[in-house]
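One structure coming up, written as structure tokens, with questions to follow.
Note that this complex is displayed minus one protein chain, with the remaining chains in position.
Labels for the chains are A, B, C, D and E, by order of writing; each one numbers its residues from 1.
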């Protein structure tokens, strides 16, 4: 994906490409979601300790992963836009923010829905939950700052600085369960050891994660197109009148 | 000094500051940063008196007793090395089970009984069907027996891996 | 000395100027003309290194501003529309501290002498806020008195609010600076000419 | 019509002027001269009723400002050093709402026509913040276009930042207002003359 | 009311509302500030649920007070800096009424959203339905009081070099009763006690503020311009 964008670094060329990519990712998202949900709700067995509630995992975990991942990608594009002054990168960053915020919100929401039956409370102020909430505020702050500055270039740059500053929060979210004793469970899926999860559960969860991923790409591309249309309309207007 | 040299000096200074920061973080992780205590720490009088804090550990098998008043429950929380009695009146979470993780928030009474205001269930990162769980549990029990006879309890270990 | 190469400036959806090129040699002035909103201020800020140059390049002594970095600022005096005075400091304090920030150390006595010469004797110790519009402008311009060694002066409407006498005094200072080999770039809507070799740039 | 009687003005420990008296009749202009800091702005603000008059009195049609009260403001147009534009509203909105606050109702179309005539067609819908210094001044002065019926215009450096063409346009508007029986009191350091019967007041 | 006055009041209100709408993030920001401050307290104080329930009404009210104070910062400052205030004073209409119109617009843009959001934040602290309802009502009566009193402070700080501390001295004692009765009503409701009395006092403050504050504001504005 990154390679493509470098090659298509100008909005004019990227615009049609994005248009062609959207249906592909939409279809992928739907396919993964259908299969994932089927496995999640019909194939995956009941959990030995949580019973049926655990099935929230199929929404919660993908959303939580995406919330952090999208932030990193957004900060990356923002940083590229800031240093190399490439317009498209900044647009990408802006396009990602609402989806990231949505994912964060879903993670928080499903998390507390899940917390009530399992932990016995909607909310506790521990490191994982608090840092995830801060992530939501960072997304909102990013969008608010970008919207509050009416000069587009300035908005791009100022919000990029904020996005980069906020990156420190992501590792804190991820490692909080290791660094501090919290209610939230540790990682079930880890690159360094075998997953502590039944295979069918894991398959369902990973498929859902893919579905969320594809969905995020699709809507972000859609939003990038909208942003390009809005910003370049001015240029077109200028050429008409000049 | 050219502006480029100044920039380099600044970056060096920044990296040095970051180094100090990491050292301080490492130092900090040697102490308890959240008000979360294991029964061993409470027994060793490390927990605060008269202030609300959290206790974490495993509910001892067969220790859960409804009190005569009908609302409160009494149970024992252990980290395998030490244990502490807890009283609580209120609704217990669904996942509250004997032999499972629990986090209780409350105060330590003068009598050494932990008066919980809130009891939360803490579960581990394992997800599996019940049949598999049983097999694992059997294997674990055997392991634990062996382990207990080998090492006579490392408190921290118990708390962290529960 | 100062050269602009095919630079363009877009603000909002307006292209203020496109593919603008010019060069100013040592010992000459450049006066930028243009109607209100033509883009003079925008151009001056680009040349001072305050606004980024999105297209084309500006060089000083053959190197682009990005290459020279902070050292460029040390050859530069910039006086914008705003006077850069702290409202609650006196002209004396304003000048001394303002210059120190720019790396020019001056004594209190020297500052007072200059303020005297600029006709600000009575108000040297009055908070800048209380000064009239013209007096404030005079203080802002007095900075240039200590910066004769800096090669490039960029001045946005320096004469605004000044009375006739102050205009005369400052324009002859500019002439002298150019005569000493400086480069002066300025705009003004007033009918003032500097007695120095001058190029004109018309923005439309 | 407008008369000042033995008024004085003290700022800090400086007496700006003492026992100043003058009178301006209908159909004449008054131009106030003076070096920077002479007290022109202070005098104009006193006449507009913004600063209190500690000594002496100012009358309009024979009555003091205090006696006339709010009605005085309804005969007055005041344009100060500041432009009174909201940075985030467009020139169009600024004019319409600003005039409405002053009790002058104008339609959007009328405002646009005037903005066109003032050479602001392209920026009628750009936030005022983005306009150049001169464009902002033009918008501020455009208010006078809807206030021909107001007898007294008090203008502090109206021509500052304006380009030549705008200066010409506005000075002829002033001449016309005076010809229609208005009273115009103004200051300027620029070399502009209004083609109207003018009194001069020199502050020293 | 003359047509001119009506028009001037409408223009003042409309201009400020338009400005608020132009950057709608403004309003959102105040609201988020409110939400964040409320959420900070559990972090500083600890997660003890009993403590939190006791804190709820006080925290939400203090946060509303701070948010509305923060929003007041720019009520007149921009107008003062850009010369609009001079023109307002020279409008030829009674300045107290024009000032009231400004405060009203300001409350619509920044006070009302706080009122609407407050029940949600009350939930965070475990308030029950009656408590939430009283919380919103008390804020609906109380925030205009805060705006009116705060506007006096905002007007006084203009121009006057040391206005800050003077304003705080002048305004905070007047804020405190609103806080006590506002939070008091919610606490009372939480304990199933009468809260009507508290709300009545708040209402009395509102009418007193409407009657008196505009004069103080307009005097302060004139002084600022001298």
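One rule holds for everything that comes next: a contact is a pair of C-beta atoms (placed from the backbone, for glycine too) under 8 Å apart; a residue touches a chain by one contact, two chains touch by 3 or more.
Here the structure is a predicted model, which means the values were calculated and not measured.
K.L.:
So one chain is hidden, and I want to know which residue out of C:1, C:30, C:85 or C:139 touches that hidden chain in the complete assembly.
P.N.:
Considering the complete complex, C:85 is the one touching the chain left out.
K.L.:
Using the touch definition up top, pick the residue from E:97, E:123 or E:179 that touches the left-out chain.
P.N.:
The missing chain is touched by E:179.
K.L.:
Which listed residue (E:85, E:98, E:174 or E:187) would be found touching the missing chain in the intact complex?
P.N.:
E:187
K.L.:
Identify the residues of chain E touching the omitted chain, counting contacts across the whole complex.
P.N.:
19, 22-23, 25-26, 29-30, 32-33, 36-37, 40-41, 43-46, 48, 51, 54-55, 57-59, 61-62, 65-67, 70-71, 73-74, 81, 161-169, 172, 176, 179-180, 183, 187
K.L.:
In the complete complex, which positions of chain A touch the hidden chain?
P.N.:
Residues of chain A in contact with the hidden chain: 82, 130, 134, 137-138, 140-141, 144-145, 148-149, 151, 153-154, 157-158, 161-162, 164-166, 172.
K.L.:
Touching the absent chain: which residues on chain B qualify?
P.N.:
Residues of chain B in contact with the hidden chain: 1, 3, 6-7, 10, 13-18, 20-25, 27-35, 46, 48-49, 51-52.
To be clear about the criterion, only the chains that are shown with their structure count from here on.
K.L.:
Return the chain whose centre of C-alpha atoms lies at maximal distance from the corresponding centre of chain A.
P.N.:
Max centre-to-centre separation from chain A belongs to D.
K.L.:
So which one's got more C-beta contacts, A-E or A-B?
P.N.:
Most C-beta pairs in contact, of the two: A-B.
K.L.:
How big is the gap, in whole Å, between where the Cα atoms of chain A centre and where those of chain E centre?
P.N.:
Roughly 37 Å separates the two chain centres.
K.L.:
Centre to centre, by mean C-alpha position, how many angstrom separate chain A and chain B?
P.N.:
Centres of chain A and chain B (C-alpha means) sit 31 Å apart.
K.L.:
Counting only residues that touch at least 2 other chains, which ones in chain C make the list?
P.N.:
Within chain C, the residues that touch at least two other chains are 12, 14.
K.L.:
Mind pulling the chain E residues that touch 2 or more other chains?
P.N.:
23, 46-47
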